[in-house]
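A single protein chain has been removed from this complex, and every other one stays in its place.
Think of it as A and B in the order they're written, each chain with its own count starting at 1.
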Amino acid sequence: MDMITRRWTLVLLMASLLGLAPARAQDKFIVMASTTSTEQSGLFGHLLPLFKQATGIDVRVVAVGTGQALDIARRGDADVVFVHDTAAEEKFVAEGHSVKRQPVMYNDFVLVGPASDPAKVKGNDIAAALAKLHGTTAVFISRGDKSGTHAAELRLWKAAGIDLATGKPAGYRECGCGMGPALNMGSSLNAYVFTDRGTWLSFKNRGDLVVLVEGDKRLFNQYGVMVVNPAKHPNVKSALAQQFADWVVSKAGQDAIASYKIGGQQLFFPNADR
Amino acid sequence: MNSITDSVLLAAQLISRADPELWRIVGLSLRVSTTACAIGAGIGLCLGAWLAVARFPGHGVAIWLVNSLLSLPSVVVGLLVYLLLSRSGPLGELGVLFTPTAMVVAQSILVVPLIAALSRRLVLNGLRDGGDQLRSLGAGPFQSALLMLVHERFGVLTVLLTAFGRAVAEVGAVMIVGGNIEGFTRVMTTAIALETSKGDLPLALALGLVLLGVVGVVNLVVIAMQGRTSLEREVYV
Partner (left out) sequence: MSSTLLPPVVEPAAAANADGRAAAAASTLLELTQVGVRFGQVQALQGIDLVLRRGDRLALVGANGSGKTTLLRVLHGLVPFVGQRRVLSIANGRTPVTAMLFQRPFLLSLSARFNVLLGLWLRGVPRDRRQDRCERALRRVGLQALAARPARALSGGQQQRLALARAWALEPDILLLDEPTASLDPSAKREVERLIEALAADGVTVVMSTHNLGQAKRLATRVAYLDAGRLVVDLPVDRFFNEALPSEAARFLRGELAWT
């Protein structure tokens, strides 16, 4: 059956041409599990090329929620983790999945809301602001997705003395979504949203929203880097991953972080020496 | 309404500017999905042909299974393949997670039931017309089934196009097993999901229009190929 064999040869030829098996000489690379908000802030686009220049190592970023990032690392599918949930990170180390956690930088959260500020929360005390919000019917959008941002938001409600389990504010809405969609929702509903500054600065669809609460120390969002423990996962490229961890806390890395700006504003503040 | 006009203009801009990042993403989408369909075709067509003629205990269950898997959500396939290819999983040693290879694997699994179920239907229809005569010519059951696929090759092409559509349009599987790594495993659908989650809706829509355009071009090419040969079939003496 010449026609049939011809067909099959064609198919196989095409399949191989389509590069199913590249097998080129691979550059050095590591897989980094990080969060969507960090990637979307554009930091990696600025930072990683500098790292590659310095060391020749490619960093492949898998950007997901904090919970998923840590889970990926726990399975040994990533070489290094870069997230912003100190409590979860310390638990990660305690479980033996990493040998050490190193602080790298912080950015901050802000509370944005309608310029008219019906709940009168403007200021630099987040706990007071949330307490005031609780007493009103103003709409508040929460991510509700167990991300680092969501975890920080929940901690701040507690700091304000409010137990969400027993009494949510009347206008509390959980969207189970990422930062962008939450801001979109806030913009269309003219609601209050708890967001990280990075996403806010890149967010184009602001509508009537402005920053109302900022500067409170409790709003600082601390980032940490952890190399996955090769003792638990022998496949991890620990040497290369360690180079990344060392570089990002070194002067070169810290300067690189500080130099990243959106619209002239610095987003991340290096604090590795702390 | 503004978003849509913005998006159309943006899409046109992206295409005319020949944005290299965009073409890399489009290229990867096409490569992953066509490879997955090629693999899916190899397995699915044989499976469909076999299911059409095989008689063994539990053969009804096999058919029910294939038909049910048609509606398998892509995100579930992604999750299963992820667990399979993860370092902590059985095939972790292969180290293909978060690479295009993993994406091809996931999409192949996604399209095999589709191709098998639809090609089985094609074979059964064909055998109803000519199964007896092929048998009288000396063809065994599996041979007859494969000959029916050759006979109904335009139907097979439609099946493969359908599979391609399913593969290129899905986001759940490739997101989980590929990781949406910029410059490496980002495809059209994951890029659209990303821009949507960033709140950049015009760009997301523009990318969507580009994806539609690409799929449209693929279909045009296939119709053109079909058109040339089908013209001969129109000549009835």
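Throughout what follows, contacts are C-beta pairs under 8 Å (C-beta built on N, C-alpha and C of every residue); 3 or more make two chains touch, one makes a residue touch a chain.
What you are looking at is a predicted structure, and each value in this text was computed from that prediction instead of being measured.
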| item | value |
| --- | --- |
| Option touching the unshown chain, where B:Gly42, B:Gly95, B:Gly130 or B:Gly165 are the choices | B:Gly130 |
| Residue of B:Ala62, B:Leu79, B:Leu124 or B:Ala139 in touch with the missing chain, whole complex considered | B:Ala139 |
| Footprint left on subunit B by the chain that the document does not show | 129-130, 132-139, 143, 147, 150-153, 232-233, 235-237 |
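Heads up, the rule we're going with is that only the chains that are shown with their structure count from here on.
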| item | value |
| --- | --- |
| Separation of subunit A from subunit B, taking each centre as the mean of its C-alpha atoms, in whole Å | 33 |
| Complex contact set, residues of subunit B against subunit A | 31, 34-35, 38-39, 41-42, 86-89, 92, 95, 97-98, 100-101, 104, 150, 179-182, 184, 194, 196-201 |
| Residue numbers on subunit A that touch subunit B, as the complex places them | 3-4, 11, 14-15, 18-21, 31, 36, 39-40, 44-45, 60-64, 75-77, 177-181, 183-184, 199, 202-205, 233, 235 |
